[in-house]
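With one protein chain withheld, the remaining protein chains of the complex are depicted in position.
In order of appearance the chains are A and B, and numbering begins at 1 in each one.
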Amino acid sequence: METPDLSCIDLTKRFGDAVAVDNVSFEVPAGSFFSILGPSGCGKTTIMRMIAGFLEPTSGDIQIKGQSVLNVPPNKRPVNMVFQHLALFPMMNIADNIGYGLRRQGLGKLEIEKKVDEALDRIGLPGIGKRQVNELSGGQKQRVAIARCMVLEPDVLLLDEPLGALDLKLREQMKIELKSLQHAFDTTFVYITHDQSEALVMSDSIAVMNAGQFEQVAGPEDLYYRPETAFVAGFVGDANIVKGQVVRSSGHDVELRTEYGTHIKGVSKTRDMAAGRAAEIFVRPEAIRLAKSADEVAELDNFLSGKVEQTLFNGAASRVLVKADTSGETIEVGLPQSGRFDGIRPGQEVHFGWSDKQSNVFETGGL
Amino acid sequence: MTSGRSLGFYLLLAPVLLWLALLVIIPHVDLALVSLRERVGVGQYALSPANYLTFLNEPLYLVTFARTAVMSILATIITLIIGFPVAYYIAKMARGKLQPILFVLCLVPFWVSELVRTFGWMILLRETGIISSLLQWLGLVSGPVELLYNDAAIMIGLVYTSMLFMVVPLVTTLSSLDDSLIEAGYDLGGSSASVFREIIVPHAMPGIVSGCIVVFMLSLGNYLTPIMLGGKDSLWFTELIYSQFIVRFNWELGAAFGFMLLFLSTAIVWTALKLSGQSLEKTMG
Partner (left out) sequence: MISLSMLKTTTAAAVLSLAATQIASAETLRLLTWGGYAPEEVIELFEKETGHTVEVTKSNNEEMIAKLRATRGGGFDLAQPSQDRIAGPQAEFGIYKPIDLSKIDDSLFISSMLEATKGNTTVDGEVYGVPHVWGTSGLVLDTEAAASVKDYVDLCSDDVKGKVSYRLKRPTLIGFAYSMGLDPFAAYGDEAAYKEIMEKVEAKLIECKGNVKAYWGGGDELMNLIRSGEVVASMAWDTGGWKLNGEMPNVTFVAPESGSLGWIDTFVLPAKGKADDAAYAWINFVMRPEIAAKITNVAGNFTASKGGDAGVSEELKAKYQKSYPAADVDNIKWYPPVPAGLEVIEGGVLDRVKAAN
């Protein structure tokens, strides 16, 4: 197998008694877009700062292209970082910002100019070299910050939530742009974020991090549809979370009774769960099929009927809250924007159902 | 409505205008008039530039001014060199309670009067003083050493007195420097020297400029420190002004000296700003 661009081995960082990063190992193959996704305070920034060299690991190793960089100071590591607030130098113009690292490498003036112009072309902003940092828009600054790193041709580019400061529209646009920039530069990106949508859209591989540990490392689809832990299931995407007890279990198939008394079929990662164990069922709203008649959903593993309590219009991600007739629990169901359900009103009777593959069951421990 | 607002506006403006007029403009105009008088007899005066000519034609006065200016510039540079690391430590490296404590430590010398501070230095530096005794006790010198009454002692006094006025603006500008800019500098391959030169110093420039202007002006206008710590050769320009006003009763020449000090120090500051490519607006804004 090819040597990964970045690998972290048993990486641990303690601040006093607190463990910020707890024995984390991962590998990032060359040319891939790797994201670390997690809530704030989960330790993802600490990992990034250790890779960049601003923090020293308590134990473990960091290797870039197979070489340990533990004793290499930040200014000598073949790694560059795009900071959260970009950290463009306001005392220099754009060309000087991009040329900063090249000057440090001792390149000639003409060569620097050439490389800076090339970089500006690559990011689609030719001819802005003489402008000041504060004359650029948020998106332009973003691209300049990336170009400033990329002219140095690092083995790994680290990005520390660089989209956090942008407004929503621009953020959506930049997600796509970042992905294509990564393709264009063909460099390994390590991206940290707390925004699951950023991670899902851009990444080849995502590590979900919680409390200093990686919960799951997987591609976006696996992460979304086949979460391995309750944390991942809850953190990535939306889900109806229902508490219940295992009634019977065979292999990965489980049947549960919810606290409201409804029986639900699902799948679990753990085989043969003991009857009576407490568990949580995660069902994504968009995985639930909505129907006007019971026949339409009758062939699904789980089906219920209920009354619409509320509609939540949000374009493609619109939902209805349905109160189940039999048990009285409220379920969030995706509202298809195909036109069939136009004019759906609270109080209306609806039917809905989903396959057992769409209910992920996780033990919560205890009986 | 409009008149009401403008009345309020002028009422708010009045203290500033009064302050400017009563304490800045009028005294200066009065002093300017005094400086243009020449005594022609007992209690009789005539308009004349004689006092300014006296200043320009007497090498002693020009030399004293030049000496004072050079010493003040030197004091400013030394204060900057010592003050910058101190300010950087306070602004960027000190954590938690240490920061305010260090700040207060810089302030402590100002809780006593300048006179007492200067006496403190005299106790330390004099021939029979603490440092001299310590050096003898350590066996580093065979006899008493006189550290007082020379230009180095003046320099120590000036730097000590000015330190706070350099550290405060520097701490203010340095705290506003985002740590990630420094990290980005290192991350992109910069060494400590280049990060300092290309990122920290340009960012701190307004603080450096305002600190330097204040320290230079304070040193130039200092009276007590050079008089008390300085040697028998250490003539300071303010001493000339003082002696013209108080000892010689020659207010006319004293006022002319005062104006020359104002003009020349303004010229020096202006030149320094031009040379360093800074402007006062940038510094204050």
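Here is the rule we go by: contacts are C-beta pairs under 8 Å (C-beta built on N, C-alpha and C of every residue); 3 or more make two chains touch, one makes a residue touch a chain.
Just so we're clear, the structure is a prediction, and the values are computed from it rather than from any experiment.
Touch, as defined at the top, links the missing chain to these shown chains in the whole complex: B. Contact with the undisplayed chain is limited, among B:9, B:110 or B:249, to B:249.
Set against the missing chain, the residues B:120, B:202 or B:231 yield one that touches it, B:231.
Residues touching the missing chain, restricted to chain B, are 42-43, 60, 63-64, 122, 126-128, 146, 148-149, 227-228, 231-233, 235, 240, 243-251 (touch as defined at the top).
We take it that only the chains that are shown with their structure count from here on.
If you average the Cα atoms of chain A and of chain B, the two centres end up 57 Å apart. Residues 178, 180-181, 183-191, 194, 198-199, 202-203 of chain B are the ones that touch chain A when the two sit in their complex.
For chain A in complex with chain B, the residues that touch the partner chain are 52-54, 73-76, 79-81, 83-85, 87, 89-92, 100-101, 104-105, 148-149, 152.
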